[in-house]
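Of the protein chains in this complex, all but one are displayed in their positions.
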Amino acid sequence: MIVVMEQGATAKQISDVITRIEADGYKAHLSQGKERTIIGLVGDSPTPKREQNYSVMPGVDKAVRITEPYKLANRSFQPDGTKVPLNGSMMGGNKILVIAGPCAVESREQIIETACAVKEAGATALRGGAYKPRTSPYSFQGFGEDALKWMAEAREITGLPIVTEVMDHNLVPLICEYADVLQIGARNMQNFTLLNAVGESQHTVLLKRGMSSTVQDLLMAAEYILQHGNTRVMLCERGIRTFETETRNTSDINAIPALKKLTHLPVVFDPSHATGKWEYVEPLALAGIAAGADGLIVEVHMEPDKAVSDGRQSLKPDGFKQMMERVRRVAEAVGRDA
Amino acid sequence: MIVVMEQGATAKQISDVITRIEADGYKAHLSQGKERTIIGLVGDSPTPKREQNYSVMPGVDKAVRITEPYKLANRSFQPDGTKVPLNGSMMGGNKILVIAGPCAVESREQIIETACAVKEAGATALRGGAYKPRTSPYSFQGFGEDALKWMAEAREITGLPIVTEVMDHNLVPLICEYADVLQIGARNMQNFTLLNAVGESQHTVLLKRGMSSTVQDLLMAAEYILQHGNTRVMLCERGIRTFETETRNTSDINAIPALKKLTHLPVVFDPSHATGKWEYVEPLALAGIAAGADGLIVEVHMEPDKAVSDGRQSLKPDGFKQMMERVRRVAEAVGRDA
Amino acid sequence: MIVVMEQGATAKQISDVITRIEADGYKAHLSQGKERTIIGLVGDSPTPKREQNYSVMPGVDKAVRITEPYKLANRSFQPDGTKVPLNGSMMGGNKILVIAGPCAVESREQIIETACAVKEAGATALRGGAYKPRTSPYSFQGFGEDALKWMAEAREITGLPIVTEVMDHNLVPLICEYADVLQIGARNMQNFTLLNAVGESQHTVLLKRGMSSTVQDLLMAAEYILQHGNTRVMLCERGIRTFETETRNTSDINAIPALKKLTHLPVVFDPSHATGKWEYVEPLALAGIAAGADGLIVEVHMEPDKAVSDGRQSLKPDGFKQMMERVRRVAEAVGRDA
Partner (left out) sequence: MIVVMEQGATAKQISDVITRIEADGYKAHLSQGKERTIIGLVGDSPTPKREQNYSVMPGVDKAVRITEPYKLANRSFQPDGTKVPLNGSMMGGNKILVIAGPCAVESREQIIETACAVKEAGATALRGGAYKPRTSPYSFQGFGEDALKWMAEAREITGLPIVTEVMDHNLVPLICEYADVLQIGARNMQNFTLLNAVGESQHTVLLKRGMSSTVQDLLMAAEYILQHGNTRVMLCERGIRTFETETRNTSDINAIPALKKLTHLPVVFDPSHATGKWEYVEPLALAGIAAGADGLIVEVHMEPDKAVSDGRQSLKPDGFKQMMERVRRVAEAVGRDA
């Protein structure tokens, strides 16, 4: 069971609930966020009667019983769905939001030019890697803080908020200074130290699914962030590992309606990593929207042939523009805006 | 290389080509279909020059060099795409065609009632199992020829052509008497004896992808059918096996644009088996169309709770009707009719 | 529940049991083999009391309650383990038996020469493909009955029984004339028509696991054969499909102790297909024995470089001889003979 406190609940009201929980033989798990306080009951399942007892205590908004292992991420905890603010719109609202940009920030010019191009085509936010997780230690590892500065400059010019990956929990404060959204990459989905750090930061997070993680693993990873009272979490399906070799990964598109049913968090789809080939990005982007995704994250490069990474799966600005037009049509067909 | 003969090519012209192939040191592989004759060159890759030599021989339509292991299924063999006639429309044409019906034919009344319901909602063909492949020998194995007769009756009433599975090559002639489309199930995708039999039958075939088959394996299985000159082949993506347990299978939706690129054969998507849960069928149906599928095959049951098999993944007629309306909107959004 | 009749049970005793089962509200499932008759109760789980009622009827050996979906294959049905006779030894007995030979029979000389070589190294039986399931219709499909004749000749010379694949249920009678063991290949593990045919043949069967079949799927496939009263069934683990590309398949070695626990049928391991590279065959053969396999099936070719198929995973006779010596040492270390 989870006890959700009212927004203006006092410290006294909170400690009264905790005292009661402990008196009832449970352990209390406190999540204090910027906006509200939630108290979880850890232990055996409470009875329905007890649920009612908590819901009438002063300062309590509601008490919700949840049987799945993911509590705060559970749809039943927030049936209406969570909306995460992004550039004046809401991820998880009716409008489809698209995050676009290069895999890696390669230069000041590159990121500004790309930002302008994706902005013109209708993107809501700019992605770009400053710190890159690379399979090989000999590959380009990113321009670090320089790249963050160049992205901030691109934001000043275009107004697009910045989405960038954080790999090291020590860098969370630095990256928060520049970025609007902290991305957790697939390889770090179960880096629990990092999940706790971005949870504590109260910054918006884009959490990518691990390449061999189940839908439930993803929800449990989100739970790590949510337990710090940080509810600005977007989940991202980016393909899983299977035996198929025609594509880099296999898009688990089933996960989109599954997540929309199981959790209240917004769901973003990444057709670039999920396919690994630019020619499949547009059809998959459309499929993702048709399946119910709230947004997309897409790799765009001015000259994919010269990209230091992921050129094979990057759209050119023209291709991105065409994709956006078709995304709008499919979005409308399923009752969404774009 | 593949030499495609003109439609009216004489036996003499064909044998001249074969003689020439053998003189050039290759083995000739003859595919004689109802509509045209194709002769494959088996052996080392011929030179471009040789290609021209064959293309100018009397009775030859064209000579096509193909480096992939799938020759007749290759897109480059038929760049415009193959259209397979179904109920006055064309699978692979602009219109999205939907095949619907129960997993198993359970009674005369059931199949007729379902046929009327799916017809009314806009289905193009009726599916129904007469011979069922079941994991357990103790499960219901289908009503056999009785079921075929009931389906034929449903066709008389509704005009919907019949799609039904064949598991035993000895039964191909019998099933051809009743069915319009022979379905090869996922478990039999590499039952080469059966593939040869349906190829020889010159009957329309719906070939489902095996649950651990690669896209290339699927194309090679199609090649077995095509080599008998039978080009009325539709491919079907129906989900693959992965570690994910939230859904019965994982829809390999990447395979849809991949197949459209690699082969000229029409591509059908089965959201029922690909998800295994009825609540995910509609979003996946829409995703399949958005990704470029030419058609759908969907399980519909009047009373899913009482179905002898696959009730968990079957839509009710109302749900199917709603799905069809939304399919039409998404089809239109991607420039297709439905 | 399953009712096992005594060996000399009369037709009257059998029909009495069936009458009683039906009177109790169950459906009776009759399996009449060469050696004994088994009657399954299909329907809701009977009570323990009822179990006792059946076990005291005349002609009844025992009544066994089984909750898993595989009944006749269940360990609890035959706790001591089934032993399948092979060349005077018993697969499933204390001795490790090794089946060896080429992927495909390529000529009379080749199969005789190979048979002599593997016999000398200690093999118990000879494998060789007469009818080959090939991914491509353009690949060599086997020499058919000629190959069977050459194998029979090799058997006359060496005394080694013949293991060969059957892909077409119409060919079961022909292949039974020549072969001692019918192999069901991975691609046909759920070809239920074929499973029924080899079950009815009462011939010894080697059933290979499908490349994406679960352990339970394999046991259900065995159930199809066993329900015909044919208990001479050996199961074979030959690798499954995963994302790993360093090897052709991934040996599911966990399946060996799992099968030994779940079923009474003997378990054979195929390190050739499970790895796809000859250099890994010996270490995996040893691992299979250490994990509890009752036997091995290994590809051996006189000149792997010239093999028409599977040369990459075939041992030369010298390598096979060395493997056999090491197999003996590991077998002894785990309390087995070889």
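As written, the chain order gives the labels A, B and C, with residue 1 at the start of each chain.
Definition applied: contacts are C-beta pairs under 8 Å (C-beta built on N, C-alpha and C of every residue); 3 or more make two chains touch, one makes a residue touch a chain.
The structure presented is a predicted model; accordingly, all values stated were derived computationally and were not measured.
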item: Contacts of the hidden chain among displayed chains; value: A, B, C
item: Of C:A221, C:I289 or C:A307, the residue in touch with the unshown chain; value: C:I289
item: Contact partner of the left-out chain, one of C:I240, C:L265, C:V298 or C:L315; value: C:I240
item: Residue numbers in chain B that touch the chain omitted from display; value: 241-243, 245
item: Interface residues of chain A (partner: the chain not displayed); value: 29, 40, 42, 69, 71, 133-138, 167-170, 187-188, 190-193, 210-212, 217, 220, 223-224, 227, 240-241
item: Those residues of chain C which, in the complete complex, touch the missing chain; value: 212, 214-216, 240, 242-247, 250-258, 261-262, 274-275, 279-280, 283-284, 286-292, 326, 329-330, 332-334
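In the analysis below, only the chains that are shown with their structure count from here on.
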item: Topology of the chain contact graph, where touching chains are joined (line, ring, star, complete, other); value: complete
item: Distance-to-centre winner among chains (Cα means, whole assembly as reference); value: B
item: Chain centre separation (chain A, chain B; CA means) in Å; value: 38
item: Intercentroid distance (Cα basis), chain C paired with chain A, Å; value: 49
item: Chain C residues counted as touching two or more neighbouring chains; value: 241
